[in-house]
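All protein chains but one are shown at their positions in the complex.
Each chain carries a letter (A, B and C) given by its place in the written order, and its residues are counted from 1.
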Amino acid sequence: MPIDFPILNFQAIAPELVVVVAAFVVMFMELFVDDKRILGYISLVGLTMAAILNFSLMASFAPPTFQTMLISDGYSLILNLIFIIAAALSILISLSYLSDRELQHGEYYALLLFATVGMMLMGAATDLIIVFMGLEIMSIALYILAAFNRQQLGSGEAGMKYFVLGAFASAFFLYGVALVYGATGSTNLQEIGSWFSADRGNLGDPIALVGLSLLLVGFSFKIAAVPFQWWTPDVYHGAPTSVTAFMSVGAKAAGFASLMRVLMISFGDAFTVDWQLAVAVLAVITMTGGNIAALAQKDVKRMLAYSSIAHAGYILVGVVPGTMNGVQGVLFYLLSYTFMNIGAFAVITVLERRSQVGSAIQDYAGLASRSPLLALAMLLFMVSLTGIPPFIGFWGKLYVFRAAVEANMSWLAVAGMINSAISAFYYLGIVVQMYMRPVATAEDGDVAPALKLSAPVVVTLVVTVIVTVIFGIWPTPLVDLTSLAVFG
Amino acid sequence: MIGQVPLSYYLLLSAILFAIGAGGVLIRRNVIIVLMCVEMMMNAVNLTFIAFSRYLDSTTGQIFVFMIMAVAAVEVAVGLALLVELNRHKDSVNINDFNSLKG
Amino acid sequence: MILSLLIIIPIAGAIVIAFVPRDQDNMIKWLAVATTALALLVSLPLYFGFADGVSGYQFEEIRPWIPALNINYHVGIDGLSLFLVLLTTFLTLISVISSWTAITDGLKEYMACMLLLEAAVIGVFISLDLFLFYLFWEASLIPMALLIGKWGGSRRIYAAVKFIIYTMAGSTLMLVAALVLYVNGGTSDLPTLVSTLSLSQNLQIILFFAFALAFSVKVPLFPLHTWLPTAHVEAPTAGSIMLAGVLLKMGTYSYLRFAIPLFPDAVAYWTPLLVTLAIIGILYGALVALVQDDVKKLVAYSSVAHMGFIVLGTFSGGQQGMSGAVLQMINHGLSTGMLFFMVGVLYEQRHTRLFSEYGGIWVKVPVFGTYFLLAVFSSVGLPGLNGFVGEFVILLGTFKVNPIAAALGTFGIVLAAWYLLTATRKVMMGPFNEANRNLKDMNMREAGIAFVLILFCFIIGLFPNLLFDKINPATAELAEMISATTLIAGQ
Partner (left out) sequence: MTQLIWLTIALPVLGLLINGLFGRRIGNRTVSIIAPLMVLLAFLVGVGAFFETMGRGGEAVAVPLWTWVTIGDFNVPISLLVDPLSLTMVLVVTGVGFLIHVYATAYMVHSDDHGHDHDDRDFSRFFTFLNLFIASMLVLVLGDNYLMMYVGWELVGVSSYLLIGYWFDRPSEAQTPINLGSNTEPVKLQPLLSPAASGMKAFIVNRIGDVGFALGVFLLWSTFGTLQFNEIFPRAVEVSEAMPSVIPWIAALLFVGAIGKSAQLPLYVWLPDAMAGPTPVSALIHAATMVTAGVYMIVRSNILYSLAPGVSMAVAVIGMATAFFAATIALVQVDLKRVLAYSTVSQLGYMFAAVGVGAYTAGMFHLVTHAFFKALLFLGAGSVMHALHDVIDIRRMGGLKDKMKITWITFWIGGLALAGFPLMSGFFSKDEILAHVFEASPILWFFGILTAGMTAFYTFRAIFIAFHGKPRDHHLYEHAHESRTPITFALSVLAVLAIFGGLLGLPTFLGLPHFLNGWLEPVLYELPHAAEEHHMSFGAEMGLLATSAVVAVGGIFLAYFFYMLQPSIPQNLARSTRSLFALLAHKYWIDELYDTLFVQPGLKLAQAFADGLDKVVIDDMFVDGTARLIGRFGGILSKLQNGYTGSYALATFIGVIIMISYFFLR
């Protein structure tokens, strides 16, 4: 038997490969570099290269596939972009955040890059095996990152909770994969899809249905949808803020990436109705639960954790219709959320006290007079997260709600809007602190720590603010980008 | 095909194993045992995969099992490392002793 | 291009002010004045270049905005919006000047907020695209909330948060309704939607509600009004002027611009409710105003009553009512703006707005007294001043369709006289309250502002056709739309 030696289409996974290489370089260089921040910059270089490759792939016509396992179509490329941006911005925040807390270790950047690779794989996966692999690569790296601050119990606790619950959920996810595999005989998304469309009656298959439900559980866990969100507040709260920023954006985006591929390709078209209601209900309870619980928070970081749950709910609205416009909306939302949320966390890193887990809301009192520009940036992020125009967050909402309205599910949009109004309460709570209250001086003379803005954080803030504002006023480029991703 | 155990038996067994694992995660408080229970759930999944693989005459399932085993190993490694780390802060392996984050 | 400039100029001014060093108070003030004055100047050609007797939009501008979604930057004005734009540029200048000495802390942010607010409000009045409109509509919230929350009174935070949450909650449905229109019509362009879209009556009724809810909160219509007194009482003077002067008009204007032309078939369905609420607002606002012990709160409730007239006119179903409503928007902006300004003059010196702290001060401050009285007269609808024309025409138009509503509304005028003259009596008349012995009369700046405001009140009162000539074509078209549909429904 002649051994065939086909040339695998490595081009399709070039960005992923570059990031992997970068991760290895970081690990290797760690041995020789004293100032670990250099590793961060190396990571940035790697991510930049990946981004460039990513863009060059976007320009190609036929989407290259990596066998039947991965595809680098517009969809995955734009998600790659999201992951790369999220990783890059998080690294920028991390540089000073870690130094301040004496956590500057090379593994950090390597793990972050590996997590990024995992996310990228999830976005590009066309086979459940790759989905699972990506998921685990991402998750395991994140478990460790969450627990990265060894000086704090909270960080370790976050890592542990994330790990235990994550593994638990992974098991369900796997079981779901197994059942779907058993029912359809394949783990390839396309094949699963064609198996279903071959005979409509197949969908009644309880094994497949239960499999689907467990897949949903797995993704819901990753995107932090109620009632699988329990880990979220604690983990986001306890993890180092730079990691939280990355997780809240990247892991969520990765979860959505796979979720949508699975739902649209394997269970798409006529079968949409079978999961539509479930996802719709998930969407509503997720946004409502997240928002309402956020109202009660006294800690900004934790509040943003709940807020990220709520945002998962909004994004799910875009998933529900199962249409291309919905996908486009989700992509746009994820992209916009990346900037505004990481921006917000960047502000948190500046105000966070070293000895403390999280960031008390009182510390924000009078920020407008202490640091007008920082306060302004936070104001913009909060307003944008609320969904008030003319900021980028508004367009994300508009986009996903449009998809719901198109699918004759206006009630979803209504629920989303009502939730936006509720969310205004706590987002503005921060604005109120910053702009309307004087600098707090507690009775014990505990004065707010001096503000230290390092250059990378400033860069992060500038980038995120500019994107939030400019693309809020003129969202056209992003709209074009996302429609390119979906419609080619 | 006489002599072949029907698929449903495997599925039932793996379901029971999975349920036992899940129940363990829910009931037990010792982090190590919880970890073991998660492993058990994964192995139940493995069993399902292999059974399906056999009956569908497809190798994909078996490949998947290898992946799962690798991941499970990694998870155990990470999990134990985390536990050790936590033990530095608090002399306990009871999962409910770690509840400083809440609300 | 003029219309876009009106949005750009204030924003540019705000940005420039942001770069001025914090301690350069005078420079900031003058920059703000220069910006608002420039905006006013630029807006003047709108009036003089506006073609009378022509329906349709003028000074239109269409630019691609988000081509992929077929959303365009489409602005333009007609008789409905022309004067509101002018009112905005005018009142912002007044507000900026009126804050000359009142604001010392955070002047930079204050002026920037003021300018951004101006831009947003003008945007609302000129937008001819649903999403563009919504963008400005919501964008106006933040600067206003900051104005209240940072430079307001003791319960300013409560007031600011209430203001913003209430308004947002009100407009939740509006965006969804806009999306429904957009999805059904394939475009968000208002004129296109109005001319091409034909929705079932049931859908129109639902969508009308969604829009009207947002507008009614803004107006505010009873019983959605409770944010207003709180906001007014806490807001700084200029904030109140802007809030009452132009922000409330966003609601009433939008009825005319969006709700009625988009859903003409639904108007007849909702009119009874809206008219009833307007009447309740007129009477209830007046009664509640009557027993307030805080001058500003009184004026705030008077706004509820006055805005009721505007809603009444809007839904009177005839052209007289609608034209009157448009005029009354301007009138209310001028007269209530002036009242708030007058109250602010007192507050700046005495730091209290309680009636019990004043009394008989006309002796001490004759100039102030005269202007205060004129403002009150303008507000109670005294002939010769602006308020009369608006109210009279509204009630006249209403009477033709709904005599009972007109009668009740007319009775509201009695109550208006009651509470405003009570206020006048408590503040200016009666034995002199010694607490005011150091009270100074208005200075040149303040008297100048008051003079200009009252001058416009007189001009409108005596020559309302200067406005009506431009307003009428637009309202005629609207009236035709409604009557056309009622005709069909009647057959």
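We take it that a residue touches a chain if its C-beta (ideal position, glycine included) is under 8 Å from a C-beta of that chain, and two chains touch if they have at least 3 such contacts.
Just so it is clear, the structure is predicted and the values come from calculations on it, not from any experiment.
Although it is left out of the displayed model, the omitted chain contacts the following shown chains in the full complex: A, B, C. Remark: the omitted chain is touched by one listed residue; of C:T271, C:Q320, C:T336 or C:N436 this is C:Q320. Residue in contact with the omitted chain (choice from C:S4, C:Q201, C:T352 or C:T422): C:T422. Check A:G106, A:G156, A:P233 or A:P390 against the missing chain and you find that the one touching it is A:P233. Note on the undisplayed chain: of the listed residues A:F246, A:F425 or A:F471, the one touching it is A:F425. Across the entire complex, the residue among C:V363, C:L455 or C:A484 in touch with the chain not shown is C:V363. What chain B contributes to its contact with the hidden chain is residues 22, 25-26, 29, 95-96, 98-103. Residues of chain C in touch with the missing chain: 162, 165-166, 223, 226-227, 284, 287-288, 290-292, 318-320, 323-324, 360, 362-363, 366, 370, 373, 377, 382-384, 388-389, 392-393, 395-397, 399-400, 403, 406-407, 410-411, 413-414, 417-418, 421-422, 425, 428-432, 462-465, 468-469, 472, 475-476, 479.
Seen across the whole complex, the unshown chain contacts chain A at 160-161, 164-165, 168-169, 172, 206, 209-210, 212-214, 216-217, 220-221, 227-228, 230-231, 233-234, 274-275, 278, 289, 292-297, 422, 425.
Keep this in mind: only the chains that are shown with their structure count from here on.
Taken together, the touching pairs link the chains end to end in a line with two free ends. Chain A has the C-alpha centroid lying closest to the overall centroid of all protein C-alpha atoms shown.
Summarising the inter-chain layout, the chain whose CA centre lies farthest from the centre of chain C is B. With each centre defined as the average position of its C-alpha atoms, the distance from chain A to chain B rounds to 26 Å. With each centre defined as the average position of its C-alpha atoms, the distance from chain B to chain C rounds to 65 Å. Each chain gets a centre from the mean of its Cα atoms; for chain A and chain C, those two points are 42 Å apart.
Counting only residues that touch two or more partner chains, chain C has none. Contact of a single residue of chain A with at least two other chains is seen at no position.
Within the complex formed with chain A, the chain C residues making contact are 65-69, 106, 109, 131, 134-136, 138-139, 141-142, 145-146, 149-150, 156-157, 160-161, 164-165, 168-169, 172-173, 175-176, 179-180, 182-183. The touching residues of chain B, when paired with chain A in their complex, are 11, 18, 21-22, 25, 31, 34-35, 38, 41-42, 44-45, 48-49, 51-52, 55-56, 58, 60-61, 63-64, 67-68, 71, 74-75, 78-79, 81-83, 85-86, 88-90, 95, 98-103. Contact residues on chain A toward chain B in their complex (touch as defined above): 128-129, 132-133, 136, 140, 143-144, 147, 150, 153-154, 156-161, 163-164, 167-168, 170-171, 174-175, 177-179, 181-182, 185-187, 233-234, 237-238, 296-297, 302, 357.
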